[in-house]
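Every protein chain except one is present and positioned as in the full complex.
Right after this comes subunit A.
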Amino acid sequence: MIYKGRTISKGRAMGLALVSKDPISFLGGVDPKTGDVIERGHALYGKNVKGKVLVFPGGKGSTVGSYVMYQLKKNGVAPAAIVNVRSEPIVAVGAIISGIPMVDSLSVNPVEAIKDGMAVTVDGTSGTVEV
């Protein structure tokens, strides 16, 4: 199944889906050294984002979150790709500066259509998500 969306950050990657119904703040929400989600009460609390196709509604919190995403990438624990319902500037900019493929505005709600553990390919350049 291929869903058409919108290019946010170019590049192509695949991985297993990690789906969150909650928005994500990378600053304070994800440990930049390990990729562990450390925000208490978060849908992904205790899980790790490394190599995953991270599917969530959108970003929240401080703009410094963009740099935290870059740190994740440098430390080799960044998600392989990102799919958002509606992208906002913090995660969009973070994905671009870190070279993480990212797509949003799919024809379906990705948080419902994609399940944890599904193999997903995100092509940021063509703006498509293949499940």
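Simple rule for what comes next: contacts are C-beta pairs under 8 Å (C-beta built on N, C-alpha and C of every residue); 3 or more make two chains touch, one makes a residue touch a chain; residues count from 1.
The criterion applied here is as follows: contacts and distances are computed from a predicted model.
The UniProt record for the undisplayed chain lists the protein name "Phosphomevalonate dehydratase large subunit", from the options "Sirohydrochlorin cobaltochelatase", "Sulfide/dihydroorotate dehydrogenase-like FAD/NAD-binding protein", "NADPH-dependent glutamate synthase" or "Phosphomevalonate dehydratase large subunit". The hidden chain makes contact, of the residues A:Val19, A:Val77, A:Ile90 or A:Val129, with A:Ile90.
The residue touching the chain not shown here, chosen from A:Val55, A:Val68, A:Val83 or A:Val129, is A:Val68. Residue-level contact of subunit A with the missing chain is found at 6-10, 32, 63-64, 66-68, 70-71, 74, 87-90, 92-93, 96-97.
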